[in-house]
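Note that one protein chain of the assembly has been removed; the remaining protein chains are unaltered in position.
== chain A ==
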Amino acid sequence: MAGVAGGNDFQWCFSQVKGAIDEDVAEADIISTVEFNHSGELLATGDKGGRVVIFQHEQECKNRPHLRGEYNVYSTFQSHEPEFDYLKSLEIEEKINKIRWLPQQNSAHFLLSTNDKTIKLWKIGERDKRAEGYNLKDEDGRLRDPFRITSLRVPVLMPMDLMVEASPRRVFANAHTYHINSISVNSDHQTYLSADDLRINLWHLEITDRSFNIVDIKPANMEELTEVITAAECHPNQCNVFVYSSSKGTIRLCDMRTAALCDRHTKFFEEPEDPSSRSFFSEIISSISDVKFSHSGRYMMTRDYLSVKVWDLNMENRPVETYQVHEYLRSKLCSLYENDCIFDKFECCWNGSDSAIMTGSYNNFFRMFDRNTRKDITLEASRESSKPRATLKPRKVSTGGKRKKDEISVDSLDFNKKILHTAWHPKENVIAVAATNNLYIFQDKIN
């Protein structure tokens, strides 16, 4: 069986790229989150300018069935605006930190988008009909003079050009003192959690004026603070279970049935430190930047600076699988600390069947690991390899003294080109990779 990471039968090829080609990248256009919806039909991106762009998968061409359909813009809207916190004299960025789709329950689509402080529920609906023949107003909307109305008629629905409207349905504000890093919709489809550096709140989707605090790790004396929450997620099918990760490389699994306040975890996941690789930066590189449950709910995956780890929820003392993303950076940690790259937060994602995982790296490289074949592959999101249906060539970073042809040396890597956000279609081999201000879509080669 061919694996997705470089098996003989399997190849990734370029499908589309969205975004400006200019060398000068506007800060506001930098993509900050990417997420497929549950069917994979819609792909949402958020950017630093507070905008959300949703792409829709077009139906395959009947004429050319060998081509998978493309993703085209479906809706664009301004989700968050910059704000100013007058109490602290600080700006609140409009950057969209996370987007999470709600499972679809009717013809409209709902998603949650959040910046550092405020979460919003957006409804994206289609309108392809309009009513004509009102009694009280003209076709152009002007009110008719009531004395002129002599007869009564029933308005008729007439077709119109498809219009996609996004409207904010709920605003969940003022519940987070610190920066929100995660939101996660619960499997009960009624509640969701939001996590900042020190607290996690549980919300009901219908109720905006209050939330329930379920985790609080703020010490009474801030001088004793040594650990922050970095990510949180609800279990995919157990609505009482969630996990949160920390800056010290630990993951806590909590059961909301045990207590109203989940400060005491049910399970504690931590891998013992390898004493031979200890350095000043051991803690910083162990800080977990993302945690994701597998679709099955049996495993979870964590991303720290240099590796991705897969954990079995039944085993707390070590991960069951560890994948090195860019181990060649271990000798560069001091420089990466100096230029702040060591604080970059990479995300990770599962494929639909949980057989493969993907995460980003520098130089616009991203990595895929096949859990069954144990193969891995490094690919690049670049304009050079952006010809339609062009197969992506595997890339390699040379770590030894001799650099082979086509390899790139560690010192030549561009650390400003970082792939922090990637997403995998829930059912098919289609991936979305955010490279600064461009969104690349790749798919498997259909023979």
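Keep this in mind: a residue touches a chain if its C-beta (ideal position, glycine included) is under 8 Å from a C-beta of that chain, and two chains touch if they have at least 3 such contacts; residues count from 1.
The definition used in the following text is that contacts and distances are computed from a predicted model.
The complex appears with one chain absent; UniProt names that chain "SERTA domain containing 3" among the candidates "Small RNA 2'-O-methyltransferase", "ER membrane protein complex subunit 2", "AP-1 complex subunit gamma" or "SERTA domain containing 3". Within the set A:Gln59, A:Ser89 or A:Asn317, the residue that contacts the chain not displayed is A:Ser89.
Contact with the undisplayed chain is limited, among A:Asn135, A:Ser279, A:Asn372 or A:Thr391, to A:Ser279. The chain not shown here touches chain A at positions 87-93, 116, 173-175, 177-179, 197-198, 201, 209-213, 216, 218, 220-228, 230, 247, 261, 275, 278-281, 283-284, 287, 330-340, 343, 399, 401, 409-415.
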